[in-house]
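For this depiction, one protein chain was excluded, whereas all remaining protein chains were kept in their positions.
Which chain is which? They are A, B and C, in the order written, and residues in each are numbered from 1.
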Amino acid sequence: MTNKMKKEAKVLSQKLLADGIFDLWLETEIAKDTCPGQFVGVYTVNKAALLPRPISVCEVNKEKTAIRLVYRVVGTGTAEFALYQPGDYMMILGPLGNGFPLEKAEGKKVVLMGGGIGVPPLLETVKRLGEGTNKKALEVMTVMGYRNSETFLSDEFEKYSRLYIASDDGSVGTKGNVIDALKEKKIDCDVIFACGPMPMLRGIKAYAQENGIKAYLSLEERMACGVGACLGCICKTKKVDDHSHVKNARICTDGPVFDADDLDM
Amino acid sequence: MTNKMKKEAKVLSQKLLADGIFDLWLETEIAKDTCPGQFVGVYTVNKAALLPRPISVCEVNKEKTAIRLVYRVVGTGTAEFALYQPGDYMMILGPLGNGFPLEKAEGKKVVLMGGGIGVPPLLETVKRLGEGTNKKALEVMTVMGYRNSETFLSDEFEKYSRLYIASDDGSVGTKGNVIDALKEKKIDCDVIFACGPMPMLRGIKAYAQENGIKAYLSLEERMACGVGACLGCICKTKKVDDHSHVKNARICTDGPVFDADDLDM
Amino acid sequence: MNTKVKIAGVEFNNPVMTASGTFGSGMEYADFVDLNKLGAVVTKGVANVPWEGNPTPRVAEVYGGMLNAIGLQNPGVDVFINRDLEFLKKYDTKVIVNVCGKSVEDYLEVVERLSDEERVDMLEINVSCPNVKEGAIAFGQKKEALFDITSRIKKVSKKPIIMKLSPNVTSIAEMAKAAEAAGADAISLINTITGMKIDIYKRKFALANKTGGLSGPAIKPVAVRMVYEASRAVNIPVIGMGGIANAEDAIEFIMAGATAVAVGAMNFHDPYLTGKVVDGIEEYMRNYNVDDINSIRGIVE
Partner (left out) sequence: MNTKVKIAGVEFNNPVMTASGTFGSGMEYADFVDLNKLGAVVTKGVANVPWEGNPTPRVAEVYGGMLNAIGLQNPGVDVFINRDLEFLKKYDTKVIVNVCGKSVEDYLEVVERLSDEERVDMLEINVSCPNVKEGAIAFGQKKEALFDITSRIKKVSKKPIIMKLSPNVTSIAEMAKAAEAAGADAISLINTITGMKIDIYKRKFALANKTGGLSGPAIKPVAVRMVYEASRAVNIPVIGMGGIANAEDAIEFIMAGATAVAVGAMNFHDPYLTGKVVDGIEEYMRNYNVDDINSIRGIVE
């Protein structure tokens, strides 16, 4: 169990990464304990909006005790976050959730698949898999799906992995989604770590099953507490869950990353 | 009828004037139409607090199209206002209310009496009375009451009038309130313009009546709309009011300044 | 693009109205908004004789809204006709007069007096003000009483009648049905929810009346739910209100089932708001290809 806390974090930098997508570095103690695939709850100053916004940790810098968040502006909260400047403070809650099970990739051929705003949480993941730890994967590939040629973060993925790109409009890489790219490039793998929209995750689950691949999927749901108390953010599981014994796992604490075989999607 | 508007105003300067009392200059078109004794409604950014805060205009600078607000921090709204820096913008609604009837002082000996945070609205008033207009008063005196030796704005009143001071703790001027000073200094006058807490205003009304002096009092009440629509801010009057015909005048529009003789306090 | 809506034969240029008591008779907001731009001006409640209202403080701010206990101060129907209706003749927006009373007879008197006034398009009967002791809200909290007063008013009124419902009830659907069964031409909701604020430093009620009516964005989810329930319970049009702060909120009420909407306490936050809501609805219609505002009423799934 990680040591969760709600703390002020200092904005180190913020820049526009692509159309409507921001890249934010925060100095925070939370960085010490954060694993790839975990997320934080970010609070607004706007008092009309009281719930924390779940945002995945994109990268961790242990030396600077800092985390990087990459997010798309879609509503009140994210619009407010985009206004923050270096030196400002933001309230964040974390680290939350379980993160990707890096150990499952040990000695395996692993593919990281990200779609849209599901791309960011895979960056820290690919870095750790590539690092000289005893959990080193045999081979690390990444397949990232974008709407168009604004392939944010792809240059960074390229540093740590063999990168394939898919784009909805076909302007870069395979035209289509990440599964189309996987098929087109005949990418052979043992394990998939994926994050993205539900239809993409369903597709990956099916593909993985057909091809005898283990898949770990990071899910999204509306959240209130972020810490497992409110039972707002459940997903359907095949087996009875530990908490309520009703086949409802809590995405914020039992997830967000689940073994695809355990999910009833 | 003045031309009311809700507009962004630019903070020109803000400084601490006395313990918990702030002095704020705002650049705003509203300045063009503002008369002494009128007020503005100041909005917070805090979305939990939606009503405008009524704050009197302390001074008007027509050349800079700017108004000055002097306010005490007492709650959420004023605490927020205190944080604003030059260059920031604030939303204000105004000009509101009627203001002091300067014409009633024409050729008369007039005393301006302010208590505590009732002092500020009298500054523009004393300036206009002293100015070489055709409404010039015969003599302008001011009696200002403070809690202690923090006699904010008193130096400015001194420029435009013969100034008397009262303080609750006796550290400056007469020990006691403004009426004590009026009596002690045997100030002779025809007209009083006053602003301050209700007990002080009641005392002035009684004193004026006893001494055959005309008094005009600026009242306070909780407000919602500030423009006469909600009927939240009424005060009891002797005669039937124009609006509802029930002896309830609206402080925000029929006032805040009333002929003491018309009030049922 | 059509923004016109019809209620009981009266055609409104658009669905945006003012919530009674938050807009005077339009006079105070004419500095800010072109009244002709609005679907209707709904006036402050008017009684048979002048009402003094409650002692001050009458208003208090609360989180995301306000409490009011004005107590229906008003100049009575005579002054109202001579001054307020006269003022409204300068405009060609529709006029809905909100009516209050302490007894059924009070209501009937006002309704009769206004029945022949040409400038009046509809009457909205306030049986739901939580801030007057003398019964008014009782009409709005018991379905038998609501049925009774509604049918008696319908008998004398030459104008279409909107019954304004109280949210302070166990079942809004039942109240809506009672109003419909008694012949109401439309219903409007919600009036304010009874609330209270205490100043813990003075150990006193924030309002002289102790309780007051809660309004503003804080109540919007309750209002949307009640508009949804009421509009599914009856076949007469529903005018929705409660916390509307922008065009999106107005559209939310329409999607919940409202034929028209009213902007209330948020006028105090932004005196231009009614006009902005009119514009914002048109913008939404343009951006999302809605040709007729009536086509999105109640379409939520």
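Basically, a residue touches a chain if its C-beta (ideal position, glycine included) is under 8 Å from a C-beta of that chain, and two chains touch if they have at least 3 such contacts.
Computed from a prediction, not measured in an experiment: that's the story for all the values here.
Interface note: of A:Met144, A:Ala208 or A:Met223, the residue touching the hidden chain in the full complex is A:Met223. When the missing chain is restored to the complex, the residue among A:Ala49, A:Val172, A:Ile187 or A:Met265 that touches it is A:Ala49. Seen from subunit C, the chain kept out of the figure touches residues 62-65, 67, 141, 168-170, 193-198, 200-201, 203-205, 210-211, 214, 217-222, 224-225, 228, 243, 245, 248, 251-252, 255-256, 284, 288, 296, 299-301.
Touching residues on subunit A toward the chain that is not drawn are 1, 3-6, 43, 47-52, 93, 221-235, 243-248, 253.
We take it that only the chains that are shown with their structure count from here on.
Comparing chain C-alpha centroids with the centroid of the full set of protein C-alpha atoms picks out C as the closest. Remark: subunit A and subunit B have CA centroids separated by 57 Å (rounded to whole angstrom).
Here the spacing of subunit B and subunit C, counted between their Cα centres, is 36 Å. If you average the Cα atoms of subunit A and of subunit C, the two centres end up 48 Å apart.
Within subunit A, the positions touching two or more other chains are listed as 47-48.
Among the residues of subunit C, those in touch with two or more other chains are 63-64, 217.
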